[in-house]
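Here is the structure we will look at.
Only a portion of the chains appears, each positioned as in the full assembly.
Labels for the chains are A and B, by order of writing; each one numbers its residues from 1.
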């Protein structure tokens, strides 16, 4: 049994303010890095229970303990639904784990990764080798430091898959204009035929309304839209994702087809994603399905964006 | 945007000490009841985000916001797997929501509920009508105040379904001897042919090893054992359950069969459980499956019980 004395020895803690009325306190073993970049506050900490973690502006982004759940769920459903993804664009994804998962697909010829914060990438390279696992040195990766929305506005490039690995849409934050009808319309334009995009879509517990708003925004732009989620322990919550597709539907695949595609197309081991889990991801409970169908939730636009509750 | 001043006005908070290094703080709107019974500390609070809740010894047991997820997941998979459950035994379940779910099954003729703490039942009757919804007044319910293990040791009754809605196995706590080989052996003896038991089996994140130990204990006693889990927001975690069965296998049912049985056998609406969700419940990710198969985790016995980490 843990005593007060043992706990108090800890000293240093991390507090994640999930909402104004819900905070999570975690013991920190070590703080490996703590600084402020041009864009945000960055910390690399080692949690007692979750191992090393990247924290941006006080929000846990990835932990060694369970980042595989988040990153495999973000990357593979869209990639596997595509018959032959060769060119992939990632917006965000600074710690390199999204690129790592994309690069496991043998079909991939080029990954363009656009992240605004050079320093986060440098810090991740130095402190989080468990996460990028060398992805930054892969010759297929082209890294561009710049603003994601501006890149989309100016680029003439086309991609098979576009992955939006962004921070949550916070009022006044850097990302909320990457969750709007205008933005998704440009994204669609940057996709090849058969192309799919996927975006992280925040907590389906703490911010369920925002999740629904992102889904409804994507669905207003793409012919096929699919919302899914999975439990990520370090986020204290189930976490949502939304796919927008020009035609292919990830839900139409059977577990067997998925397992077969994984076997034929992916190098190395997956730790979470597989055929049965794909089906679990896309099975949402009734109270979430009801909200997704709620027509009073309007698509977010540049003028009327959606924000996390606060 | 919430200001510090708004937050500080709150004043009263609940802290759940999940582990020595992980605490969750929640805003409390009202404390409706706070007292100590012969067995435990009982509070009825109203959380800002989760509504009214029953808290025993500082652990959130049920909240109005999401108790339906926990209670439907606990009760229906075993009940639905049985062709015609008529006599049901519940150990624990003081706030009456487990009985409420059982009583939705038209086949049920008698529910025996054994709970050690008279006061918790009285307090729940008074303060938590949203949870029991009149279950305590149902003529099919027979309520016995007493020790669950002792009841099992002394009873000659037989049941189709036995539901163990207990507190976690804490060292020195009141429940750890209801998670052992000896106890499950007696439970099996109290089941009719075709009978199934189900037990809550703690967090599959905070106490995954204990979950595996409970599974392996049940599997050492029953011919069929099935572990499953689902995300319960108010527990900050996915929550585990284990079924022990004398023969019937809940995993063999298709979603369609389940939906058909629900339609034919259940009165009123379910809010969470349905055929597709049944399949989700029993699909565990690979790292959890691996632990369930880990032979170094020995079945818990009265002499060597399993405990929550602390």
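Here are some notes:
Heads up, the rule we're going with is that a residue touches a chain if its C-beta (ideal position, glycine included) is under 8 Å from a C-beta of that chain, and two chains touch if they have at least 3 such contacts.
What you see is a predicted model; the values in this text were computed from it and never measured.
The full homomeric assembly consists of 4 copies of the same chain, 2 of which are present in the displayed coordinates.
The rule is simple: only the chains that are shown with their structure count from here on.
Separating the CA-averaged centres of chain A and chain B is a span of 33 Å. In the complex of the two chains, the chain B residues touching chain A come out as 1-2, 6-7, 10, 19-27, 47-49, 69, 171, 205, 231, 233, 236-238, 271-272, 274, 276-277, 279-280, 283, 285-287, 310.
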